[in-house]
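Left out: one protein chain. Kept in place: all the others.
Coming up: chain A.
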Amino acid sequence: MTVLDNRVVTPASAEEAVDPRDPNIRLTALFDEGTVRPITPEDRSGVLAAMGRIEGSPAVAFCSDARVQGGAMGTDGCEHIVHAYDVAVRERVPIVGVWHSGGARLAEGVESLHAVGRVFASMTKASGVVPQISVVVGPAAGGAAYGPALTDLVVLADEGRIFVTGPDVVRSVTGENVDMRALGGPEPHSKRSGVVHVVTKTEADALVQARRLASLLGHQGRVRPDSVEEVDFTAFLPESPRRAYDVHPLVDGLLDDPGLELHPKWAPNVVTALGRLGGRTVGVIANNPMRLGGCLDATSAEKAARFVRMCDAFGVPLVVLVDVPGYLPGVGQEHDGVVRRGAKLLHAFAEASVPRVTLVTRKAYGGAYIAMNSRSLGATRVFAWPTAEIAVMGAVAAVRVLKRRELAACPEDDRAALEAKLAEDHEKIAGGLDRAVQLGVVDEIIQPGTTRGAIAALLAKATPARGAHGNIPL
């Protein structure tokens, strides 16, 4: 199963240049200056683990030693990782894994497989208990691919490669000719597979992003509503309610500083981002009308569901920005499991015990209305802007179904006028924001210019809570 070059690399002699694969160098770059302290011996195991601080908060990390058998995982190296997990769980601090490894050590045979399996078990037991972040800086194959995959967040540097079986095996089995980059590099993993949450141009930036994530999850802070400055979001929406727009400026404007977006290129019709509001870490989930009109589909529901469950597990409050015309229709979607995969988002929100606020900015239609943290799923509070519209479907589309016979019986010349009148009547009884407020599915209509303060005040007084569950990689 190990597909990479497993030759023993001669250790660099003292006078040779510094080897960038030295785990000491990588761990030193990850932690705050002068805080790193090894917690496993420096040996030939292929793994070094350490404790230190990240932006002032304690954290544990381990790193492959790619100078030894390409960082392959043997019994001793895996023991080091399990030890690092034991320390992180005991101390209740985030753990970061820096990966550059060809997978299990071939020479150790089934013993190494057993050891790798024990690492997986440790990761799974720690899931939802402490934040787990993986940084892939070189090849991570076989067992070294599933290690990161079991963690909460995966950061991939430009030279990082993640795959189960490498190009040689793929070629011999399927005849497909592909190199490591095309098989498991930044392009496939950022756009197609959803394996990677954050892609960076350099290894140094990958470590910086891992530090941001560790700080956001490990040092969440408290909401200080007094510190929140208002932004008037009125101009953030286009004049026409039908026109699509990019939701990113809205997400970033809601946060104190631009957020750290996860999976930006995979399922881009829903945006998931971590950031701070009033100083406290929050998770933002937002429909992006610019992509697929903002429709939910199988992949975006799954992406959002995993994000909701991660935030819930670590007690990160959620802010949900809703502008969704529905679930994406189509044979492809149905056969792709939009029912099963869409259900994950319903489950994730309904299960979440963390404070979670919904803001309907424009439209919330149909099943997607329910899925986007509606009142019925247990939202802590549902706000709406005056521009919001909540309905099973658009009024015109609804009367075309409900009043089909009446419309068919009408002379063709008068049909458009009748349709408009029926739609107006329908809106009065079935849709409209006032009706949603009466029913209590919207708690309060707020202005775009008072939104940041309203959400911050609510989160400040909400009872902190976190879900008692793991974060299975949905």
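As a convention for this text, a contact is a pair of C-beta atoms (placed from the backbone, for glycine too) under 8 Å apart; a residue touches a chain by one contact, two chains touch by 3 or more; residues count from 1.
Here is the rule we use: contacts and distances are computed from a predicted model.
S.K.: Identify the UniProt protein name of the omitted chain, choosing among "Biotin-requiring enzyme", "Glu-tRNA(Gln) amidotransferase subunit GatD", "ABC transporter permease" or "Pyruvate dehydrogenase E1 component subunit alpha".
M.R.: For the chain missing from the view, the UniProt record says "Biotin-requiring enzyme".
S.K.: Among A:Pro325, A:Gly342 or A:Gly470, exactly one should touch the missing chain; which is it?
M.R.: Touches the omitted chain: A:Pro325.
S.K.: If the hidden chain were put back, which of A:Arg37, A:Arg171, A:Arg242 or A:Lys461 would touch it?
M.R.: With A:Arg37, A:Arg171, A:Arg242 or A:Lys461 as choices, the missing chain is touched by A:Arg242.
S.K.: Looking at the full complex, which residue from A:Pro23, A:Gly394, A:Pro448 or A:Gly467 touches the chain that isn't shown here?
M.R.: A:Gly394
S.K.: So that we can see where the missing chain sits, which residues of chain A does it touch?
M.R.: Interface residues of chain A facing the absent chain: 240, 242-244, 289-295, 325-326, 328-330, 332, 394, 397.
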